[in-house]
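Shown here: the complex without one of its protein chains, the others still in place.
For clarity, chains are labelled A, B and C in written order, and residue numbers in each chain start from 1.
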Amino acid sequence: VVEKQLSQPGGGQGPTVGVIGATGFAGALAAYLLWRHPRFNLTYLTGRSEVGYRHLDLYPRYRVPLTVEELDLDRHGEVEVAVVAYPHGASAPVVKALRDRGVRVLDLSADCRLRSRERYEAYYGSHPHPELLGQAVYGIPELHRDRLPGAELVALPGCFPTAALLALAPLARAGLIADVVIDAKTGVSGAGRQPTPFTHFSNVHASVVPYRVASHRHTPEIEEQLELLGAPLAVQFQPHLVPLDEGELLTCYVTPREPLSAQALQDLYEAAYAGERFIELAASPPTLREVQETNYCRLLAVYDGHTGKVLVFAAIDNLWKGTSSQAIQCLNAIYGYPEDEGLC
Amino acid sequence: VVEKQLSQPGGGQGPTVGVIGATGFAGALAAYLLWRHPRFNLTYLTGRSEVGYRHLDLYPRYRVPLTVEELDLDRHGEVEVAVVAYPHGASAPVVKALRDRGVRVLDLSADCRLRSRERYEAYYGSHPHPELLGQAVYGIPELHRDRLPGAELVALPGCFPTAALLALAPLARAGLIADVVIDAKTGVSGAGRQPTPFTHFSNVHASVVPYRVASHRHTPEIEEQLELLGAPLAVQFQPHLVPLDEGELLTCYVTPREPLSAQALQDLYEAAYAGERFIELAASPPTLREVQETNYCRLLAVYDGHTGKVLVFAAIDNLWKGTSSQAIQCLNAIYGYPEDEGLC
Amino acid sequence: VVEKQLSQPGGGQGPTVGVIGATGFAGALAAYLLWRHPRFNLTYLTGRSEVGYRHLDLYPRYRVPLTVEELDLDRHGEVEVAVVAYPHGASAPVVKALRDRGVRVLDLSADCRLRSRERYEAYYGSHPHPELLGQAVYGIPELHRDRLPGAELVALPGCFPTAALLALAPLARAGLIADVVIDAKTGVSGAGRQPTPFTHFSNVHASVVPYRVASHRHTPEIEEQLELLGAPLAVQFQPHLVPLDEGELLTCYVTPREPLSAQALQDLYEAAYAGERFIELAASPPTLREVQETNYCRLLAVYDGHTGKVLVFAAIDNLWKGTSSQAIQCLNAIYGYPEDEGLC
Partner (left out) sequence: VVEKQLSQPGGGQGPTVGVIGATGFAGALAAYLLWRHPRFNLTYLTGRSEVGYRHLDLYPRYRVPLTVEELDLDRHGEVEVAVVAYPHGASAPVVKALRDRGVRVLDLSADCRLRSRERYEAYYGSHPHPELLGQAVYGIPELHRDRLPGAELVALPGCFPTAALLALAPLARAGLIADVVIDAKTGVSGAGRQPTPFTHFSNVHASVVPYRVASHRHTPEIEEQLELLGAPLAVQFQPHLVPLDEGELLTCYVTPREPLSAQALQDLYEAAYAGERFIELAASPPTLREVQETNYCRLLAVYDGHTGKVLVFAAIDNLWKGTSSQAIQCLNAIYGYPEDEGLC
């Protein structure tokens, strides 16, 4: 068994990057994307378990030959940027420590996403470092691009908020959302690598499983961001597990504040996303096959004259645009590289 | 290759039954259920194709040794009951001819479901025998049980209306529905046995595919029946194809006319379905695994205090409770047999 | 949430039965099959975990309302028959204790299957009660029917040996097997209910995973039984996990001792299985859809003139004919009931 590549295929002469928590699905994918990126210099991977294994032993299909190390802030606090892929609660102390050492951080957890401590604590319990709340740029480049260049702390959104906000932003900014129901269908990878009764093949296969009924943690995040976009409202968000691995499709049912022509709707979305590299306005309903293992978000907005509602469909890969490839997109924006560098 | 069973395992000394259109998924399942039923005497199967094949050559897992015949109304109009499993448009002339010969008919197509010709024609085009509209009992025993004994013509509902109406009937009857969004996730068997780009494995696998956006033919049927139950409104109904074969899960988002306590909601559903053999009020969200290949409809109604909406989840097997086993349940009700005879 | 059925739907006035280890996949299915059986009186279920839960809380689709109890041999040793569904090693002591109390036992584990202690220990480690080896009837009715009536201890075969032996018995008895390769494709349920990296949806989905290369524990069992049938040889057995839940298909590549005509081959299988209720000789290659959730084994034997080899395909449901429904078939045989009672 011979190693094929000991150096980064893309070159990697640019900023040094480490991935903290590279053994879970999101961190492992971030490591893969950084490894093949033409600019970033991936210098270490850490894990809370499986220390000493090579990344490619855990994820053969990513073919990253680096070895998983134990986190040592004295050593690992020397990179220029860190992608932190820890669960919420566990992430904040690491983010804090890295920021104290001057390391730029992209946090994939929920710990830096919200501005409101009240919202955080209602859904996640007490926050280990509430001073982090409100400090980060919310990492959807299409919505917060102007704040990304040079940003020191970026909170990557949850996968569902990414799709929901890209789907709803044009309507929210136009003040058109009176009410919204968001019905999500998602693959199992969002539940992580941990084997549980929920992730057991026999639970997922050939079934549809609604979960976290009227209580999903991405709800406050969607609401806070919609409010910032001009649409303060209580959002009905409901996810369903479907038998697939990667990808999520959201169907948003919007009751508009005022009647809207099909043409006006189309114009609104085209204006909002003109020139966006990773947003595709589809002519027919988006499907997951079209976005899996890509950084694309594919959208279709339809006005239903029968009910007067607007339907917006959004498809993304939850691990890519919903998490890790969006982190790379943000990194590119931070450093002024083309946003699609390493992602096409 | 030896035949195992040439006579009906259940006995079948009761009323003679034929299945017209027994080569498609719904008709084939109806034949299977009648073959193993302890009462009905299944005397023939017809097909518009594959005449001369045995049912078990086409559907080995059903193990029905009867041969598919060409429809001959002179011969086949002699049974006591016929289950007609033809596509809409093609069904009406056959139903008409059988009724003219005095045969009791259970029609699985859309041709006898609606009362309003206008609604039919808006979604299906011109009706070959509009005089059939409004003549049939709408075959959901839980909602129309009193009209079933002795009924001569029963229109089996669409699979989505079955689940939607069982989910919403308690709220509709109580006059509580101000608005409703119905988001459906369904397996591919609802699209039938015909190989098409839609039913190709590569289209369905690992994907979610929204289809018939804001235009599905089950919409008018749901609306007409809700109106009869006391809830006249425009329904937002949207189906999505998910990677599985049999089963559908509907998530209904109801805006209630007035605030509703969780207890009141639970009482409403328990009162509505007390003693119903095939309705299960679940303690946690229903999933498809729990209802596949059964006549059960599994429901959960939840009040979301955050948004003030009511969520109702309904899971059925689209081919069973959504079509063919419900037809058997109706047949049992017509003849005064226990409703679960041959179905448990 | 109202209970629908507190008594056994089938009646259950016959012999009292308990299922020990009813929370795993095999025990849970055995409980379901016994609950709906028209003769047996299912009096208790025990579990090594989840004591106090109802079976239907763990397996809603089986709808068995009994509560899982902790095993108490003083109480539970009073039934007439026990189905023991424990892992190997854990099973033997329970089987021993029950036999000491005069309880008839059907053991689903490996602990009573083999005759050779050497073979057992080479694959499973030391045996807690080696005196049990060689005591049980090997529970494939089609091969050992004469020893089943009144049997006090039956060892249900592994799922792979069931299919392999039904596939190969006619050739083995005729002394025709010079060499055999058995390639198995199986669903994940054979790996049990425990969430592990192996049973995680992301491991199984869209993949094929060979496992236990040249070392599967069912190998010695197949070899010992083939030897008894007249074919002592080293068997190449190799399983592969495929993305489905229940069912296994074995492809057996036999090098025959002498040339064999296609007709002779067909005659051999028809003679071997004439009148067998649950063996189907298929005209085309068997598939899993045809046997899932049934007690059938579907076979096709083909002579390949190009290579001179015989291919035998065997399809069964690993949890049904491969384990739990075969146990019911054995129970029926023990008590002299029709073998298909409660299984069709």
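By our rule, a contact is a pair of C-beta atoms (placed from the backbone, for glycine too) under 8 Å apart; a residue touches a chain by one contact, two chains touch by 3 or more.
Being a predicted model, the structure only gives us computed values, none of them experimental.
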Residue among A:292, A:318 or A:332 that touches the chain left out of view: A:292
Residue of B:244, B:260, B:315 or B:343 touching the missing chain in the full complex: B:244
From C:62, C:124 or C:253, residue that would touch the chain that is not displayed: C:253
Option from C:52, C:232, C:285 or C:338 whose C-beta touches the chain left out: C:285
Residue ranges of subunit C at the interface with the undisplayed chain: 179, 181, 183, 185, 187, 203, 205-211, 213-214, 219, 234-236, 238, 240, 242-245, 247, 249, 251, 253, 255, 285-289, 292, 300, 302, 304, 306-309, 311, 313, 315
Touch list for subunit A against the chain that is not drawn: 1-2, 4, 9, 36, 60-61, 205-206, 270, 274, 277, 280-283, 289-294, 298, 344
Touch residues of subunit B, complete complex, unshown partner: 25, 188-189, 193, 195-197, 199-206, 243-245
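Simple rule for what comes next: only the chains that are shown with their structure count from here on.
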Whole-Å gap separating subunit A and subunit C, where each centre is the average of the chain's CA atoms: 46
Separation of subunit A from subunit B, taking each centre as the mean of its C-alpha atoms, in whole Å: 40
Approximate Å spacing (C-alpha centroids) for the pair subunit B, subunit C: 36
Subunit C: positions in contact with at least two other chains: 205-206
